[in-house]
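Removed from the display is one protein chain of the complex; every other protein chain stays in position.
Order of writing sets the labels: A and B. Residues in every chain begin at 1.
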Amino acid sequence: MPKKVVHYINQFFAGIGGEDKADYKPEIRAGIVGPGLALKSALGNEYEVVATVICGDNYFGSNIDKGVVPELLEMIKKYKPEGFVAGPAFNAGRYGVACGTIAKAVQDELHIPVVTGMYVENPGADMFKKDVYIIETKNSSADMRHAMPKLAALLKKQMEGKEVLGPKEEGYIEKGIRVNYFNERRGSERAVDLIVAKVKGEPVYTDYPLPVVDKVAPAPALKDLAHARIALVTSGGIVRQGNPDHLESSSASKWCKYSIEGMDHADKKDFMTVHGGYDRAFITEDPDLCIPVDVLRELEKKGFIGKLMDYFITTTGTGTATNSAKRFAEEYVPLLKKDRVDGVLLVST
Amino acid sequence: MKLELGKIHIHDVQFGEQTKIEKGVLYVNAKELEAEVLKDDRLAGCHIELARPGESVRITPVKDVIEPRLKVEGPGCVFPGIMGKVTEVGKGVTYCMDGACVVTVGKIVGFQEGVIDMSGVAADYCPFSKTQNVCVVMEPKEGLETHVYEAAGRMAGLTAATYLAKALKGMTPDETETFETKPLLEQIAQYPDLPRIGYIHMLQSQGLLHDTYYYGVDAKQIVPTIMYPTEIFDGAIVSGNCVAPCDKVTTYHHEHNPVIEDLFKKHGKTLNFIGVVLTNENVFLMDKERHSDMVAKLCEYMGMEGALLTEEGYGNPDTDLMMNCRKVTQHGTKVVIITDEFPGRDGKSYSLADLTPEANTMISCGNGNIVLHFPAMDKIIGTQESIEMQIGGWVGCKHEDGSFDAEIQIIIASTIANGFNHLCARQY
Partner (left out) sequence: MVKEIDRAGIPVTHICTVVPISLTIGANRIVPAVGIPYPLGDPTKGEKKSHEIREHLVTRALKALTVPVDKQTVFEEDF
């Protein structure tokens, strides 16, 4: 039995039409369509392209929040695919975003290997390179006959459970993922050679290319502190005494929320710290050193601030991945918004 | 300063009536060793267990690992200022018990104690899966304050190593290596055509239960200073073990500092190794600023053209690392950083907590967040009770059959950030 693969393409590659047909609604057809021929021949006899799912680029883009993804997933699911290919999209921006979106959804929801392809400057590449394998293509569909065999090869490798090598070997756009391996030489030995090369002005390399850190514009200033609702957030690992929610001492997987309602200070009988990255002795004795409930309560009484929220939000900062920290905030920010929080103090140790 | 290291190879360890070395086998009189360790009244109990490479044995929670060494000729003793008077070390002759280690094991002090597996997949990541280990399993007295217990544990390891080292007396080394660094001006004159390279060694000193010690002084009390490289081979630096297990620069790793070893290998060939700048990692920003200023000044003063830079630990010490890199570069010394990485289990986050554009040549010691399955072992030296609390574990990571899942940062020295191992991370 050949292994089943489903292929996603847009209205243009399906031969339905160009810009004028970009509102074409989702449709699935048995067998191959358009570039599916190239895919079929690159995959070989042990694989079968059982269906081709087609969607107009504009339809996809304007319905991305209105259920186009679940709709497509339902269509794809019926064919019980074991692998999924989207595009390649080359330099077509909306098509690239659609390929990335659907490939990621199939990977996450149907748990099968996926691959797509696009030109490195396609906006879809930056959006999805961390999530799915994107074969790097040239900027026009003239590259189809070179690109499709690479897509097919990488899909087969994944479906056969073989080790996927680096971006250079496989031809995908670098995902920015840090993967371990055992080097032939130990680190110190390589470092010694590297510093000599650097001093001599010879070519050098780095194991870890510096990432570009994104910046966010500051939120507008608070106008009326005396009526503001202030929330306290910390990465100092402060938890309820006994750590009922098992917050980790390092590499936190979650955030917690604890009540400070009616408390005039943070007492050691109520709170403790589990942070594994500093000497906990001081904060253990007086949690106010990290969550300043005492001072905030006094300021609240004086009318300097409107209200100290009845809870604080906490996690452990040390060893916690930046993406996890981002996710925590994405999870609790809606809560802050719902509770009409006007300003936040975030205390890090 | 010139030091000869005489290595006596050890390929097996056994209990025996007398502590001695015979034909590469270390025999240990457990009773005598236990009695020696128990002279410390802070400990309620102690027993000795042996672990050899390839055995189905897990050692945890591990505090420190130490190679027994004996001063044979020249001033001072091994671990000066701690196991004997403060005397300058680094010259003369020192014997090493090559291939054997003391491993201190005991009820958890903090979250920072780790795991050594003597076989299985985790053994690939741990240098001490390949050594003959004499495990000192300690029990503290009831109600001992944690800092006091830690000090007792640290001393137990050094005491045991000093006791075992006596067996080296009168032996004939299987292998001898000589290391020499001359006073700065002479050293520079010796190889005028080779690049002048130094090493900036950052000692963990965050006061997290315990610290690193230099000639017996707590490293958080030092300002940056200059050291002859050979001093370290005589135990001038003793571990404080206050970071994630994977990052621990154990006392063994100070005795075997790989940067110093590898710089000596190329000394007089491709480079001129002129010395070590010793600095620390502090918990106050002012100290970080002051000490990185001083490091940059010392590098410039010594005429260093290039420097290797290592840290112990992750998180806020990354700031010390980056400050040192930036300021030293700006003072005219080129820098290569050796570091490990913590980009999350999926490898998608930033690897370090802080960055600077000058950090453009970094050697990676691997991603410490990768999750591994640790198979059940026939024998546990110590206890697996606290695995879930140890850094790298999590609640629910333990399975009924004695196996568990954890990030490789739970393994002692798995991603040690001085380049001791071959583990590395690359970008996919």
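Just so we're on the same page, contacts are C-beta pairs under 8 Å (C-beta built on N, C-alpha and C of every residue); 3 or more make two chains touch, one makes a residue touch a chain.
These numbers were taken from a predicted model, which means no experiment stands behind them.
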item: Sole residue of A:A30, A:A142, A:L165 or A:V295 that reaches the chain not shown, by the stated touch rule; value: A:V295
item: Omitted-chain contact residue, chosen from B:A35, B:V148, B:L285 or B:V395; value: B:L285
item: Contacting the left-out chain in the complete assembly, out of B:D12, B:D293 or B:D354; value: B:D354
item: Touch criterion as defined above, residue of A:P113, A:G236 or A:G319 at the omitted chain; value: A:G236
item: Missing-chain contacts mapped onto chain A; value: 213-223, 225, 228, 230, 233, 235-236, 277-283, 285-286, 288-290, 292, 294-296, 298-299, 304-305, 315, 322, 325-326, 328-330, 333, 336-337, 341-349
item: Chain B, residues in touch with the chain not shown (by the definition above); value: 206-207, 283-285, 288, 316, 318-319, 322-323, 353-355
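Keep this in mind: only the chains that are shown with their structure count from here on.
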item: Where chain A and chain B are represented by their mean Cα positions, the distance between them in whole Å; value: 36
item: Chain B - residues contacting chain A, complex; value: 110-112, 124, 195, 197, 206-209, 244, 258-259, 261-263, 265-266, 270-271, 283, 305-308, 314-316, 334-336, 338-339, 341-352, 355, 357, 359-367, 369-370, 389, 391-392, 394-395, 407, 409, 418-428
item: Complex contacts: residues of chain A adjacent to chain B; value: 130, 164, 166-167, 174-196, 198-200, 204-211, 213, 246, 248-251, 253, 276-279, 317-319, 321-324
